[in-house]
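Missing here: one protein chain of the complex. Every other protein chain is in place.
Letters A and B mark the chains as written, and numbering starts fresh at 1 in each.
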Amino acid sequence: MYSKGLKPLSIATVVVVATWLALVFFYAPLDADQGFVQKIFYVHVPLAIVALCGFVAGGIFAIRHLRSGDRSYDVKSYVAIHMSIIFGTAVLITGAIWAKAAWGHWWVWDEPVLVSFLVVFLLYCVYYPLRFSIEDPDRQARYSSVFAIAAGAFVPINFAAVRMAESFTHPRVLSQTGGSMPGEMRLTFLVGILAMTLLFVTLWKFELSSKNASMQLKRLRRRLEATA
Amino acid sequence: MPALPLDEAGKYVAGAYVVLFTLVVVYIAIMAAKISRIERELTDLADLADKREPDEREPEIERDGEPVA
Partner (left out) sequence: MIRTARAILRKDLAIELRTKESVPAMTLFTVTVFVLFHFGLDRDSLDGELASGVLWVTLLLAAVIGVTRLFATEREQGGIDGLLLAPVDRTALWLAKATAMFVYLTALELVAVPTFGVLLLGPDLFAALPVLVPILLAANIGLSAIGALVSALAAETRARELIVPLLLLPLVVPLLIAAASATEPLLRGDQAAEDLGRWLGLLSLYDVVFVLIAVAVFDFLLDD
């Protein structure tokens, strides 16, 4: 029963998201360098952190799937990756908007986190064609899990590599907001992470519940049509 | 680059938050489509189950064409 606990979770999400928005626009101070544009930071970075954690969670569910053979873990892995791709799209778009507003270009190669994220995003986009080109359901689940594990391990290595590459040629530009944040900004940022995490988990459960309903319906149809 | 004036900056910030909101709403729309499909399926299956009930009462007579001894 994937929808168990979904209602309190949704309510919590609404409350935290509302609090977060209020904090961003009414509480957090204005940034000295970037002015009002810096507010994008509070949506872009929490989204990125949650998306990356979602990818890694997909890998962890995949490990549990392979070790136990329980296919429900594979579904959880798939939906986590699916949600992370959706959140990832938001990360890239908000990142581009921020780059345009702050530095005049829609894309900057100087920012290692954004570049790493693009590579990770491109990799995980291949999850769908891989998964849906395998017809046998058992094999589909197993191969998807193998991919999720390899890709999950890839995420930290990729971030380390890109960071190493960029720090030689370009100074790190976005880190000034991360380094010495005043308390109010830090609080808003943390609430933002909580808000995005709750949003992720709520949508994840929602999607799982819907998938499960479809699967049960298929089961029911098979039984009814078999004996008809 | 110097900080943008508030009216210009506002458009970009609004754009970023609107992106998030739009994605969530698009997701809701997709889920709405899924739910209506589930509802249709469920109704179909309920009809299927209903239709079967009356048939099951007389299988012997129908199938063999001979009176049951």
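Throughout what follows, contacts are C-beta pairs under 8 Å (C-beta built on N, C-alpha and C of every residue); 3 or more make two chains touch, one makes a residue touch a chain.
Because the structure is a prediction, the values reported are computed rather than measured.
Counted over the whole complex, the shown chains touched by the missing one are A.
Considering A:12, A:56, A:123 or A:187, the position touching the chain not shown turns out to be A:123 (whole complex). Checked against the full complex, the one of A:15, A:30, A:153 or A:190 touching the unshown chain is A:153. The chain that is not drawn here is touched, among residues A:6, A:134, A:193 or A:213, by A:134.
Looking at subunit A, the residues touching the absent chain are 66, 119-120, 122-123, 125-126, 129-130, 133-134, 139, 142-143, 145-147, 149-151, 153-154, 157-158, 160-162, 164-165, 168.
Methods note: only the chains that are shown with their structure count from here on.
Here subunit A touches subunit B in the complex through residues 21, 31, 33-37, 39-40, 43-44, 47, 86, 89-90, 93-94, 97-98, 100-104, 199, 203, 206-207, 210, 213-214, 217, 220-221, 224-225, 227-228, going by the rule given at the top.
By the touch criterion given at the top, residues 1, 3-4, 6, 9-10, 12-13, 15-17, 19-20, 23-24, 27, 31, 34-35, 37-38, 41-42, 44-45, 48-49, 52 of subunit B touch subunit A in their complex.
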